[in-house]
Each structure stands twice: as structure tokens, then as C-alpha cells.
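A single protein chain has been omitted from the complex, and every remaining protein chain is retained in its original position.
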Amino acid sequence: MKGQRKLLAVIISILVSMSMVAACSNGANNGDPAEVQPSASASPTSSNQEDPPAAPQPNDRTKFDPPVTITAALQLKPSDKLRNGDTPEDNPISRWFRDNLGIVTKYKWVVTDSLETKVRLAMTSGEELPDVLSVSGTLFEDLVASGKIQSIDEAFEKYATERVKDSYIKNPEIWNSVKRDGKVYGLPTISNGIVGATVMWVRQDWLDKLGLKAPTNIAEFDAVMEAFTNQDPDGNNKNDTYGLALGGNTGYYHPTSNYMADTSFIFGQDQPYLWIKDASGNLQYGSTLAGVKDGLGKLKDWFAKGYLSPDFGTQDAAKAMADFTSGKAGIAFAPGWSGGWPIGTAVAEAEKTNQALDIKPYPLPAGVNGEVGRQASLPSYGTYVFSKDFTQMEAIFKYWDTLYGCAIEDPKCPFDKGYGEGYDYVLNDGKTEWKDVPDGIVSLNAYLMLSPSSGTSPTNVMEGPNIYQRVASGQLDNVFEQKLAASNGKLTIDGFAVAYEQIAQDVPSGFYGANTATMKEKWDQLSTLEEQTFLQIIYGKQPLDYFDTFVKQWNDQGGKQITKEVNEAVASLK
Amino acid sequence: MISLRICLFIIKHRWENYGMKMYFRKTWPLHIFLLPSVLLLIIFNYIPMAGFLIGFEDFKPWLGILKSPFVGLKHFKFMFNDPTALQVIWNTFIIAVFKIIIGSIVPFAFSLFLNEVRVMLFKRTIQSLIYLPHFLNWVILGGILTDLLATNGLINQLLEGLGLNRIFFLGSGEWFRFTLVTSDVWKEFGFGTIIYLAAMTGINQSLYEAADIDGANNFKKAIHITIPAVIPIAIVIATLSLGNILNAGFDQVYNMYNPLVYQKGDIIDTYVYRVGLLQGSFSLATAVGFFKSVIGFILIATTYKLASKYANYRIF
Partner (left out) sequence: MLKPKISNRLFQYSNHVFLSIVALLCILPMIHVLAVSLSSNYATTSFLVKLWPIGFTLDAYEKALNSNNFLIAFRVSVLRTVFGTLLSMTLTMLAAYSMSKDNRYFRGRTVYAWFFVFTMLFHGGLIPTYLVVQKAGLMNSLWALILPVAVNVFNVVLMMNFFRGIPKELEEAAAIDGAGHFRILFTIFFPISLPSIATLSLFTMVFHWNSWFDGMIYMNQANQIPLATFLQALIAGFDYTQIGLNPSDLESLSERSLKSALIFIGTLPILLVYPFLQKYFVKGMTLGSVKE
């Protein structure tokens, strides 16, 4: 039921980023934004329907005749309000694919909660699965083991266009999450690499009032925290503010690393919860590194000084962020999209009512050991799998290529302006408007059968500045940039642009493969131990040196074995 | 005339006797009455009990119940070999016991107070208001309570105003248990009173009238008439709730707990949920569920026997 809380961060990221598919970024324009090139980097030519179809061409609009019907699962939404009598199976998106490519989507399942239960029950009872499902985690493992989904190596080779292949070639680690016994069992989405990356949001008005600058290292950060906590930054003569909003109650064991209101910057390059390469090239579990102990020591110190909320261990991300947007806390770390909600919402409201709420995104300060670093966004936020009896993979890759084109700002993208007139844009005398859609903007993202890039253009595919950086610097040359600018708040754009500045210092995990044998048995207990230890140390219920006891316990209770297995698994994938 | 009357009387008498006899002999309609329920229970409850097998195997959804590998007591051992699991069982037991005891007494007592109200409109209004919390999801209430019980939340401001120390309700183990029990009782007691109020309407009014003539006050009437009349229902409910001796309320705990209180607040269901996330929890959950049912069943059966032996009352 609430199993999904664990995945919340991921889900939010996907959604937030999906919402921006329409406002996609430029692919390969080599840093010269004025020259928008027709297609993505590796694609040799733009589409040409007369060519003999030896290799699949991008933007190939040959229609399937008779039309191909593909079944899928639809997530039911409470605020679902399709317009003009449209239905989930008959709307601007489905009509375009039906009329131009001869691809029809039917919804076999309507899902209200997670797919997980539904798929497992269907497996047990021998019911047929829909042709396409988007899955992740253990459900993917089970589906592979069940033999109910097909390996897609051949289909990928045969039907994927060059530019789509190229996107995977440039992100080779992505296949690791879906490769089992040398075969690929799903088509992973490729993230834009930034959707989960945090920036530092600071109350600029508080800084100004106290005559401070945004901190760039721990010493400066300390000073700002002290001032925000003790020097009455809101000027109400009450000691009712604190430094850093931190949501320690994550539901997925990572108390210092929530999807908003996190504090991963403090650990620099020694990120907990990730698999980190040591000097000899072996993977170590981040939470056992010495740098993490230092970070926890700092947090413990801050807690004791009142820089953190005494309730942070019970607060989830939304509650902690509320402390920030309602003027209790002065700093919060959150991804760029939070410049829309919740920060943007709060700032807009404050402007309306003439309250002081000036918030700005800043690059992360260096962590406790002098290095800048944060948890990298996941390389992929979900995988499409295909039923074993499904034979229309060609249609899948045509659908995929079309939307991939949109992700990399191909001018031939049929949804360059948006997904439907009257939904996310309107035409006024031939001019596209994104702001004044009658009855408000409605997104049609949910009705995409496949959504290849979970965000703006996939990592490593583009060169030069990212679309957020371009738009933030005022560039509005192509329709994608214009749409992004018109449909996102300034804080969102700035937030992502700032996040990109430090992307080189992001710390990825060295392991995204399947859970190893010992992991399956012990991981949740180890994580519970880890989470309790971290919180108890910060809360001062345990001395900092308890960390060493934890590391020993962690290793003894299976962690050592898991580390060994993880390193073996990684070696075997090479 | 007289003979006719006698004759009629005899016929009538015989007829009555015949009717009575037929009535008493005819128990087959009673079986018929039970038949549909029995069939439904067989189909939807007894047949699925074959699923207990899942607790004894490493269930793989794609292999099904019959073909998944059999592992015997592996999942039961897992529960009892893990030292944290024993703590978790104890937590569950303590929290559940308090919930059952207090949760049985409060609605009963409250319905007595409500029964004393003579203004019908007031009584009905109160009745309709106190059962509102029952309808709120723990996700919502959890959020509200996190706010109220925060160290600078409303409750703590009140405590401070009264000159007491602030309490970290959700962050310290003992207080967390207290919070669980109190909030659960608060959420459910109004709903629980309904049944007692219904039972009280069934009390013969002439008993109260007779007591009035004897000059009994409200307190005496409650002790001698109302409580004895309602206590059988209370016992039935309390007995049946014994089946929940190892159910401390997943939704509630899950939405209110945090790592600071795992030690005292983690219950079997939340533990199984967490531990089972990566292993596909079906088998462990089934094994644990089976264990909980057995314990609950033993308790109910024992109470049933005791009640029928010493009070000569059959609870069901």
C-alpha cells in the first residue's frame, strides 16, 4: 500500500521531469544555440522517407497498415479532466500516433496504486500482462525470473534508430540495471542527470538583513547558521528561527538524503548510501566511510546548537520544506524543480501579500572535508518491459524515436509546442501561447505510452550549455526554449541552471545492478541499523564514536559479504 | 354448547401442542438459514486457506502456490532467531494489550455517560460527532498529529503554559507508545460507543420506572440496570478483540513512527513490511500472519471456554 513511499523520490523526479518533456532541451547544437540542427548528434541524416528502409530512420512516418494495437496500463488520476470529450484512449496524443504512425494504445489495466501487487497477482494467476509496462526494482527482477517478459536485444538492434542507439552508447552504464545473464530485458529511460540534484536555497532577505554572503564552505555555512538561528533574521524579536530545514523522516532509510530538504552536500565526495570507488578501484559502501563520520559530527554539532529543528527526525520532506517556506528556517537543499513547488508557490504568494520572502538558489558550499559533492541523480528512473508474446517491437521503437526527437529538440517533433491545443498551449492568430490557456493548463503526459527521456535531454547526449542554462541566460531562439521559458517560473529555471554548474562533482553510485543474494536477506536490517545510528548520533543519543561500532556491526551482520558480492557483480558486468 | 366448547378447547389445545411440537422439531430451516453463509465462507475463506502453504515455502509468484520451493519453517525461524524480532514481538504485544484494554473500557464508559443525557438533540449531536475520527485515514491523522505533537506544537505549548516540561512525543520510545495507544483510542472510541448505545435502547424501560419508584438515583440505576444489561455485549466485543493481540495497527504505526523510536515502537507488521521489501514479502508475511492467528485463536478459545465454564455463557 504505502510501499511506494520508498520510491517517492524517484517517482517525483520522474514526474517532474516528465512534465518537462514537452519543454525539452536542445540536443547537439554544439553550443551555438542560434543554429538549431535538425537531429541529434549521432544521427547521420534527417529522415527521408524515400530512402530504402535498410536501417530505421529517425522521424520515419510510414504508417502501420492495418494499425498496430498495443496494450498498456494507465495510472488513474483524481484531477483527470480531458477536454472536448477526449478519453484516455482518444486524445491529441493517441490521435497523432494513430493517424500518423498507425499505432493505437489500449489500456488493459487502470492502476490506482502501485503496479506491483497487480503484476504479482497476475503472474500467480497466469493472467496475461499488458504488452508494455513501466517497472523498477524487485518487480523487474521477478518479471525477468518469471519469463513473462522478452529480451529486447534483437529488436533494439533491428528497430532502434541511430540516434536512439547513440543515446545508450553515450550512457553505457544504463544497461547494467536491465541486463541479466548477458541479455537485456527492458528499455530503460535515460534521465537528464539533474532532476534530483540539489542546490542550496537561501533566504536572500535574511542574508541581506544580517549583512552576510551566501556560504561557499563549511566555515561560512557555520556562520550563516549561527546568524539565522540566533540573530533574529525575521526581526520579530522572538527566538523562533533556525538554520537548516532537514526532513529526516524519509521512509527509505536515508535520513540525511531526502528528496527535498536534504543535506548530502555536507559529505562532499564521501556520500553515504551509495557505492563509492576507493583508491584501489574497489567499491565501498559510502555510509561506512570516514568522511561520513565527519559529516555526522558536524550535524551533531549543529543539532546541539539548535541550527536544526528538534523535530527533524520526525519530519518528512514536505513538512521540513514548509518550515523553510513559512519562514522558520533559512536554508534548504532541494532540486531545481522545487523552484516551482514548494518554493515558487510560497514566493509568489508572498509577493501577492507583500510579505518578505526572497529566496535564491546557490551552488552547494564545499562539504565538511573541503570538497563539493552531492548525490547524483539516478541514470534512469524506470524501465519499460514488454510481454513475452508481444511482437510489435517495431512500433515501439517508432513511438520511442518520435518522442526521443522531442527530448533532443528535433524540429520535426510533432509535439514541439505541446501535446494538445487547448491543453498545454493555444494558437492565437497562428501564434503559440503557453500562458493563457482557457480554463488552465492541463498536461497530457500521463497518456504517453512511452516516455524515453525522463526529463530534458538525456545525459551526455548534448554538448554545450543545457537548455535551462540557455534560457536562464535569456536565450529564446527555438520553440522548445520559448516553451520552457513560458511554462516554468524563474526560480525553477535558475534552480536547474545553478544545479548544472556543479554537475561534474556529482557522486554517482558505482552499482545499479540487481540485488545480490545477501542483499535480499540482509539489506533492510542493515539499512534500519544505519538509519537509527545516524539519527541517534545527530540527536546526541550516541557519541560520535558510536559510528565506528556501527561500521563494525554493519560489516559483521552481512555488509562485508554484500560488499564482496557487489564488487563481483560489477566485475562480471565488464 | 358446553360439549362443543370443550370440544373446541381440546382441538385448540391439541393444535397448539401440535404447532409447538412441529416448531420444536423443525430445525431444518435453521440449517437452511445458515447454508448461504456457510457456502460463501467455504468458497472465500476456507478454500483460500490452502494459501497457508505459502508461509512454508519461498513463494515465487510465477511458480504459483503448488510449485514454489518448500522451505519448511524457515520463515518462522527467521522471526524467532532475530533478536530484534523478539523485541518487535514484545512491542506489538504491549501496544496491543493497552489498546485492547483501554479501547474496550472507554467506549463502554462513554456510552454510559451519553446514556444519562436526557436532551435528545444534544445526545444525538454528540453521538454523531464523536465517531468522526473513525473516518479519517491514518495518513491524514498522522500528519495532523506530527504537527500537534511536535516539540513546539500546540500540545507542548499547552504543557509549557501549565509549567510542565516539553515532551518529545514522537521521538522518545515510551511516549511514542503512549501516543499510539491514546490516539488510537481517541480515533475509535466514538465508533465503539454506537454498539453499546444500541444495546442500551433494548433495555426494558419498565425496569427504570420500577427503580424510580424505589427512589434509585442515576448512579444506582446505571450500576444495577444499565451495566448488567450491556455487559454481555461488552464481553463479546472484548473477547473477539483478543484476536488482535498481535495486531498493533500497521497503518497507524507506519504513519507515525520514525527511526528514533524503532526500539520501542516497531511492531510485527511494520517490521515484516520493512524486512520483506527486498525479498518479496509474501512468504514471510504469510508465516507471520499464521503465527498471529494461532495466538489470537488460542486466546479466544480459552476465553470462550472460561466463560462457558464459570459463567455458563456462550460468547458465540
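A few notes on this one:
Note that the chains take the letters A and B in the order they are written out, and that residue 1 is the start of every chain.
One rule holds in what follows: a contact is a pair of C-beta atoms (placed from the backbone, for glycine too) under 8 Å apart; a residue touches a chain by one contact, two chains touch by 3 or more.
Computed from a predicted model, the values in this text were never measured in an experiment.
Screening B:Q127, B:T151 or B:Q263 for touch with the missing chain picks out B:Q127. For the chain left out of this panel, the touching residue among A:D311, A:D424 or A:D524 is A:D424.
Annotation: of A:S151, A:N488, A:T516 or A:T563, A:N488 touches the absent chain (contact as defined above). Only one of A:T69, A:N282, A:S443 or A:Q561 touches the chain withheld from this view, namely A:S443. The chain not displayed touches chain B at residues 15-16, 19-20, 23-24, 26-27, 29-31, 33-34, 36-38, 40-41, 43-52, 54, 59, 61, 65, 110, 113-114, 116-120, 122, 124-137, 139-141, 144, 147, 186, 190-191, 194-195, 197-199, 201-202, 204-206, 217-218, 232-233, 236-237, 240, 243, 282, 285-286, 289-290, 293, 296-297, 300, 314-316.
For chain A, the residues touching the chain absent from view are 1-2, 4-5, 8, 11-12, 15-16, 18-20, 22-23, 74-82, 88, 108-110, 112-114, 117-118, 121, 124-125, 127, 251, 318-319, 321-322, 325-326, 337, 340-342, 344-346, 348-350, 424, 434-435, 440-446, 483-484, 486-489, 492.
What we mean here is this: only the chains that are shown with their structure count from here on.
Within the complex formed with chain B, the chain A residues making contact are 2-3, 6, 120-121, 123-124, 126, 138, 142, 145-148, 248-249, 255, 310-311, 313-315, 319, 515, 519-521, 523-525, 528, 531-532, 534-536, 539.
Every residue of chain B that touches chain A in the complex is listed here, in rising order: 60-62, 64-65, 82, 84, 139, 143, 146-147, 150-152, 168, 170-171, 254-255, 258-260, 262-263, 273-280, 282.
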